[in-house]
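What follows is a single structure, written as structure tokens, with notes after it.
Only one protein chain is missing; all other protein chains are in place.
After this line comes subunit A, so read on.
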């Protein structure tokens, strides 16, 4: 158990809006070991990014709150740290990279300044040493002519290069955990592969654990050891990549898997899509959040919340009809309208 780097238990995140409370994340559990990569997948608004932001304790002040749950990172109880202690964790032990490299670098400082700042925030280092470190980091992430590039501003870099700079900033303090919030979504496909490759090789080298937030299942298969499938703030299914890929059990996971482009779609078949949209999280519904859109839903689904059940070792599903004694029969092509 000692190599567990991050343990999240029953995490709830709420947002206060003018008239109501949005329950953005409900009871999420994560166990992540050293060097492991966890994928969090789900559609927009499912709570993936909110979960990640909560781990960094960067929820908007006065609006986001964590009413329940426990986050243990590297033996520390994250939620009970002081603001100063938390700042020492951020960027140092847990680093984060964001979706859009075009906007996540500060346009008025050179990339060198931005890397040096990350280093000098957490390590005693002279300006000169930090500059050297910045050049070294640019080299590590594969930016040519780092001595020249280090003096340039973000607008002089392409999207892929900027994401490399973001990775350089994130990894400059050798974090134990890297949270990547859709790191490749804004990049074009050829660059995506390079960035993933880079992350993988740096993970190997530094023994970093990664949480990869994405809605791209391809990225998950490529990068991850474990997956959490989120829907409307809840974990609907979690397990190793192999189990989720070979033996998915939740109807929502089936829908996600079917909505990928395959040879058949290329041959002219309609691309399956899950009809409807996620429920309004301001008004919690008594039953399963997915019931309205689920082609297998029965009466119980809209009245009672399904409990998470471990159907096989490490494979957890929350569905009334996927239990140890009872299995739902998966039908073909139910997601085509």
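What we mean here is this: a residue touches a chain if its C-beta (ideal position, glycine included) is under 8 Å from a C-beta of that chain, and two chains touch if they have at least 3 such contacts; residues count from 1.
Assume contacts and distances are computed from a predicted model.
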Per UniProt, and picking from "sulfate adenylyltransferase", "Xanthine dehydrogenase family protein subunit M", "Nitrile hydratase subunit beta" or "Nickel import system permease protein NikB", the hidden chain is "Nickel import system permease protein NikB"
Going by the contact rule already stated, which one of A:13, A:56, A:78 or A:187 would touch the omitted chain in the full complex?
A:56
Contact with the hidden chain (one of A:48, A:122 or A:320):
A:122
Listed residues A:16, A:155 or A:298, member touching the removed chain:
A:155
Contact with the hidden chain (one of A:7, A:35, A:70 or A:87)
A:87
Would you write out the residues of subunit A that touch the absent chain, in ascending order?
56, 58, 87-92, 95-96, 98, 100, 103-110, 117-118, 121-122, 153, 155, 166, 169
